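Only one protein chain is missing from this complex, and each of the others stays in its spot.
Chain naming follows the written order as A, B and C, and within any one chain the residues start at number 1.
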Amino acid sequence: MSSLLSITGLNKSFGGIKATDDVNLDVLEGELHAIIGPNGAGKTTLISQLSGALPPDTGSIMFNGQDITRAPAYGRAKLGITRSFQITSLVKDMSVLDNIALAVQAKQGHSFRFLKPARSIAPLRDEALTHLDAVGLADRADAPTVNLSHGEHRLMEIAIALASDAPLMMLDEPMAGLGPDESARMVTFLKTLKGKRTIVLIEHDMDAVFALADRISVLVYGHIIATGTPAEIRSNSAVRQAYLGEED
Amino acid sequence: MNKTLTALLAATVLAGPAFAEGAKIGFVTTLTTGAAVIGNDTKNAVDLAIAHLGGMAGDTPLEVIFADDGFSPETGKQVTDKLVKQDDVDFVAGYLWSNVLLASRKSVVDADKFLISANAGPSQIAGVLCHENFFSTSWQNNQTPMAMGEVLNQLGVNSLYIMAPNYAAGKDMVAGVESTFDGEVLGTDLTKWGADAQLDFSAELAKARASGAEGLFIFYPGAASGAFFRQYDQLGMKDDLPVYSVFSVDALSLPRFQDAGFNAVMGSQFTQAWDPTLDNPANAKFVADYIETYGSYPSFYAAQAYDSINLIASAVAAVGGDMDDKDGLRAALEAADYESVRGDYTYGNNHFPIQNFYLREVVEDEEGRWTTKVVSTVFENHQDSFASQCKLP
Amino acid sequence: MDYALLLVQTLNGVQLGLLLFLVASGLTLVFGILDFVNLAHGALYMLGAFICAWLTLALGNFLIAMVIAVPVTAGAGYLIERTVARPLYARDHLDQVLATFGLILVIDTMVHLVFGPEGIAVPLPAWLNGQLDFGANVILPTYRLLIIGFGILTAFGLFWMVTYTKIGMLIRAGASNRTMVSALGIDIQTLFAFVFALGAALAGLAGMLISPITEASIGMGNNIIITAFVVIIVGGIGSMKGAFIGAMLIGLIDTLGRSFLDTIFALFMSPAAAETSAPAISAMLIYIIMAAVLAVRPQGLFPPKAR
Partner (left out) sequence: MNRKTITGIVLLGLLAVLPPIFIATGNAFYVDLTTRLVILAIAATSLNLVLGYGGLVSFGHAAFVGIGAYAVGIPAYHGIYGGGELIASFNGFYHIALAVILSALFALITGAICLRTKGVYFIMITMAFAQMVYYLFISLETYGADDGLVIDLRSELPLVNLDKPLQMYYFAFVSLLAALLIVRTIVRSRFGMVLQGAKGNPERMVTLGYNIYLYRLAAYVISGAMAGYAGALLGNFTTFISPDMMDWHRSGELMFMIILGGAATTLGPLMGSAAFIVVEEILSHYTVYWHLPFGLMLIAIVLFARGGVMGIITGKDKS
């Protein structure tokens, strides 16, 4: 398998603190690559640099053989990178369906259209409904987003990621704040996605990570100390010492 | 919301068209912002004039509706429109500010009403924009500074620096003094005017001093004059750059100068078409009753407003209250057959007064109040220089 | 080149700049820490001027009046904070703009009703009313020099307070991280009320200082508030240093523009046109500078550290 996303020598510091320290990482096409690490290890900072929300100080990011280090955030999304947010990020005052439809619309790329009411465009609506159905929220389509529960918001995030049809999905803690049942539902769902999309998953729930990931990278103080299969990571002494040891 | 509109509608329908019984006068002046001090003075004078007339012009009752121009041409025009269309007045009088008058002129004359300026006298309305239904009870803007230019020549002032607000009247004042002044004008500063007028003149005064001029001519009506004289005094410029002003020292500013202990103004001279000491019965009555009623000397604004009501009343009486007799009213206005506080005057073809201009001086009256007296007559029966541009016969 | 004139005008510009700094510092404190857009800051400037002017006439001494008027204005600020500002902290800026816009109308009209429309001329003690002659045509009013001195003193005081005192530390912390301050167990409401009252006092102080020059007049606050906003936007909201440098920049540009622009314009247009356009263009200059600064640095020249 070739690598879809290739990160070389990425650095980012805030003031004197190094949030990202010489990160080198290859995400292979089709794999589910989990990034784990203790709180404050710089996982979200890393995702933000990959999605373009934060510019890196040095280093390069290649996607599909293209240098995207300095590409604007919306440009990366167009190239096929999508992300979900650690803290749910939805358009709260719109309906559930509208949120998903905006993602479908973004993919279709015809948004400088001023005349036809968006809600009456069948292809937009229907596709959005399909994705809502996929995450089991079809019956809530017309509800205002604010009225949904936290768990449902997380599922909406996934539906949006699905709708964007991006080859690379970056999921920032999709299980955060979910109850055991909802977590299980999410894990099942992510399993069905495996192989269809390349996924970068940041997650604290170790059971979920080890159940889902093809490969795992461990980030500590902004530096990747190990990358490997779940089994390799389990047995890696440096990881056990730096990270897993604390978890127990 | 719709209830309010319905109510409004009902009210207007019930009220029906305003039926003219007697003569209606709309009086546009400034009742808000800092310039309201002038507006209130004119309002007092109008009230006094109505009281003196017993509310009647001959057998016809007079009604005055006041409107606030908010010191802005736009608002002034709006309230004028309302007076003309809603209140259906026969005369619109007042107008302190030349720019407000210029903005409102069309609304009044297009509706075939009479427009009586009690203060503003912009050059345009005296010249190309003159109109048969426009009359002034003040002066054309350029005249007073022309008189001052003449005084400067007599005093032997050879060079001048000029400061005035940047609006229609300010520009007329500058043009006026430049037209008669024989010496050299070394610099002119026009400063921001209106509700957000510039009141800190440090930069301009420094320039004036550095210019080396022998005199400083200024025009700052209302509150701005206080700020100006204060800063002029603080810079100690009295000895090296004497100030010559028009419309900047008046009965409104003098009591405040006195309160603030501002002695530099005592003895200062300026030109004007009216003074409280002018010796005629109408003026004596007006000044005495004004002081008695309101506790202070009337300003020239008040005098002109007082005149405007009396002029209107004379015309209304002449036609016996028939407000539809426009020609009769016009002829009566042109005759200016009333007791003006400035003494008798006649109208030129552009309906601006042909009148005297005096040099006035700040003095203390017997009760210790600061006021003015006439020093000399600068111009006799002076007509403005724009009358020739007016197409009226 | 007339160097004496240039020097006098520069000092005039510095004086205007310091006055602007007093207004802008209060605004930037309120804005930076409370995240509150207070359009009525200019109305407090006017209120301060009127209170002080009235007290001066009542007590017969400008300096004593000022000593009383500053805390009174702070009290007025506190009252406004309690009634209008506090419920709006959690709202968006639009609500704050509109409510304080209403506040301007209310305060302006109240002052008109209470003190009359004509404004109040403030007499100065004789020793302040004169001028100092430095020779070579450099003559400056004593009082303007006093404003310069007072402005510098207040600026130092503010910097000292913000940098070295406990309340200053809280203010700095509050500007960058509000939740942290409340997490530290500081009564954030009291801190906010204090900052608002301090801002009002600074605005009022500026109004008091200018009133012996321009008189206390209705609407005087509306002239300065927009300029003060320009100052803090150029300087970077919440930054005391930015407010100072922005104020000096705007003060100098405004004064020097008014002084020399007509001469420059007269080189390539008629003197009459130059006389009219020069003041307007110099008024435009400060907005052009603001647009230029924001086009290059959308957060202003000295944005405070990330929130």
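As a working rule, contacts are C-beta pairs under 8 Å (C-beta built on N, C-alpha and C of every residue); 3 or more make two chains touch, one makes a residue touch a chain.
All values derive from a computational prediction rather than experimental measurement.
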Shown chains touched by the missing chain? A, B, C
If I consider the whole complex, including the chain that's not displayed, which of C:103, C:124 or C:224 touches that chain? C:103
Touching residues (missing chain, whole complex) on chain B: 1-2, 4-6, 8-9, 12-13, 15-18, 31-32, 68, 72-74, 77-78, 81-82, 85-86, 98-99, 102-103, 105-106, 166-168, 192-194
List the residues of chain C that touch the chain left out of this view. 31, 37, 84, 87-88, 91-95, 97-99, 101-106, 108-110, 112-113, 226, 229-230, 233, 237, 272-273, 276-277, 279-281, 283-284, 287-288, 290-291, 294-295, 298-300
For chain A, residues in touch with the removed chain: 51-53, 72-78, 82-83, 85, 89-94, 98-99, 101-103, 105-107, 110-119, 121, 124, 160, 164
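Here is the rule we use: only the chains that are shown with their structure count from here on.
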Touch-based graph of the chains, sorted into line, ring, star, complete or other: other
Please name the chain that ends up farthest from chain A once chain centres are defined by their CA atoms averaged. B
Taking each chain's centre as the mean of its C-alpha atoms, which one lies nearest the mean of all protein C-alpha atoms here? C
Centre distance in Å when chain B and chain C are each reduced to the mean of their C-alpha atoms: 35
Between chain A and chain C, centroid-to-centroid distance (C-alpha), Å: 48
Going by the contact rule at the top, pick out the chain C residues touching chain B in the complex. 2, 4-5, 8-9, 12, 15-16, 57, 112, 116-119, 121-123, 129-131, 137, 139-144, 210, 212-215, 217-220, 222-223, 255, 258-259, 262, 271, 275-276, 279, 283
Over in the complex, which chain B residues touch chain C? Could you list them? 32-37, 39-40, 166, 188-192, 195-196, 198-200, 202-204, 206-207, 209-210, 223, 226-227, 230-231, 233-236, 252, 256-257, 259-262
